[in-house]
Structure formats: C-alpha cells, structure tokens
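Pasting a structure here, questions to come.
For chain A:
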Amino acid sequence: MVLEARGLTKRFGGLVAVSDVSLTINQGEFVGLIGPNGAGKTTLFNLLTGFHRPSAGTVVFKGEDITGLKTSGRVHLGLARTFQIVQPFPELTVSEHVQVGLLTNKRKKQINVQQEIEEILNAVGLVEKSNDLAKHLSLGQLKRLEIARAMATGPSMILLDEPFGGLGQHEIAAIQELITDLQHKGVTILIIEHVLKAIMNLCQRVIVLNEGRILAQGTPEEIINNPEVVGAYLGKTDSGQLKKVL
Partner candidate 1 sequence: MAFIQLVISGVLQGGLYALIALGLTLTLGVMRITDLSYGVYYTLGAYFSFFFIIKLGFNFVLAGILSVVLAFLIGLLVERLLLRRIISDELSVMILTFAFAYALEEIIVFVWGSPFRTLPPYAIGTLNIGGILLEKQRLVSFAVAVVLIVLVLLFLKKTRFGKALRMVSQQQHGAYLVGIDVQLIQRLTFAVGSFLAASAAVLLSPIYLVYPAMGWSPLLKAFGIVILGGMGSVKGTIIAAFALALIEVLSSYYINQSLSQVSFFVVLILVILIRPSGLFGNREGV
Partner candidate 2 sequence: MVKRNKLFAVAMVLFLLVGTLGCSSQSQSGSGDSKDNPKQPYKIGLLIPMSGDAGDHGQIMIDGAKIAQEEINAAGGILGRQVELIPFDSAANTEKGVTGAKKLIEQDKVDALVGTYRTGVALAVMDVAADAKIPFLISMAASDEIRNKIGKDNSYYKYVFKVAPDVADYTANLLPFLTDITKAKTYYYAAENTAWAKQLGSVMKKQAEAAGIKLVGEAYVDTSATEFTATIMDIKKANPDVVVCGIITAPGVPFAKQYYDAKVPVPMVVTSGVLTIPNTIKNMGAQSDYISFGLFNIDKPITDLTVPFWEKFQEKYGYRGTGFNEVKTYDSIRILAEAINKAGSFDKDALAKTLETEQFKGLAGTYKFDETDHQAKWGEGYVNGVLAEWKDGKAQVIWPENVRDSALIRAPWWK
C-alpha cells in the first residue's frame, strides 16, 4: 500500500465537495477515478497533494502521515501530479521544465542531468521541441510537457487529472502509451477521467465519486454494469446507453 486516505472531507462554506472519502492504492497499481462533473475529483486530488487542507481526515503516503505536509514536501517524497488545466512556465523552454523538475529529484546526485532530460523528452515525444518556449506549444504538447515535468521529479506515484481532456484521438493514443510506459517502470498511477472509455483497458480498478462520496469501486467491467453508477451518470438505469457514454 502506497497511499491511503482516511475519512477525507473538504467543505467550501456550506458545500461539501469531498465527504468522508477513504481509499487505499497499492504499489504499482493503476487506478481510475471517475465521476460526473463537480463530483469532487479534482478537490480530492488537491487534498491528496496538499493544495487544500482537509476539513477532516488524514492522508498517509508510504506509511507516513502527510496530512500536515506542504505540497513541496510531498513532491520530495515522490508524490507528483498534473493539472486538468495545464500549468506550464510560459517563459521556460521545454527542456528547462524537465530541468527544474530534476532539481527536486531524489536521485539527482547519481544522474546525468542532460541524459535524463533527453530520456524524459524522448518518452513524452517532445525532443524536437526541447528548445521551444512553453508558451508556443499546442495543448496536446502542453499536456505531455506537464507529465514530463512530473516525471522529472522522480515520483513513485503520479496523480493525473484528465490528461486526455480536450485532445484528439491521435493525441489521446500518444498519452495512453506514455502512461502505460510509466506503469511498466513501476510508478503507481491514479488517473481522473470523465470518460471511462479512455481508461477502460488501462485500469486495474476504478473508483467512482459522486457528490463527494465514493459510490462504487471495482474492475472496469464491474463498474459499467453497476446500476448505481449508471444512475449517477444518467439519472436512469439503462446500461446499454451508459456503455456508449462511458
């Protein structure tokens, strides 16, 4: 078990965005987090990575209680993430993004920085762009850059927030390949996706969030046949239609 959340709750004024969520993720696992818009998925990520302080509950990472730890501290422990809306440094080049990520990398004493940058850029397919400023990249490239920067920090677990959002079929395939590679390297992955289809074949387990609560979890197969999930998405139990949407 690499990550564990116990009773996580987040209130924004009267709104309970995340309500008493407990979950565990095992080493090397590939887990999907789905749910309708506004279900609290991004908020849950913010709680796990320290962007928000939980109203209640604890987060344990690699056996250490990190509930009070700053985001930077969590990154140093090996917990990386990407944002649903990309957050690049507009005035830095692609390779500089990887470089600054490497500054936090635990293994930085043993690694050859230049070689590492090349390896990562190769993996995300941005080698030709390595000297371009981030502000000149396309959305698909930025999404990959976001993952490259996260990889550079040397994470043992990555949280990906809708990495396919807004992308075309071709770009989606490229990123799917990239995160499969990551998993093969032993990185634990928790991925938010609005559309289950895109991660059906990747995930070993899927967690469904609805109105801040965990509605169901299980294999992708179990999830798309779960009438409660269907209800949450469509307001009616018609798994035939649901399969199309998901």
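On how the list was made: all candidates are chains of the complex that A comes from, given by their letters.
Worth pointing out:
The rule is simple: a residue touches a chain if its C-beta (ideal position, glycine included) is under 8 Å from a C-beta of that chain, and two chains touch if they have at least 3 such contacts; residues count from 1.
Since the model is a prediction, treat every value here as computed from it, not as a measurement.
Evaluated over the candidates 1 or 2, chain A touches in this complex the candidate numbered 1. Within the complex formed with candidate 1, the residues of chain A that make contact are 51, 70-73, 75-76, 80-83, 87-92, 100-101, 103-104, 134-135, 149-150, 152-153.
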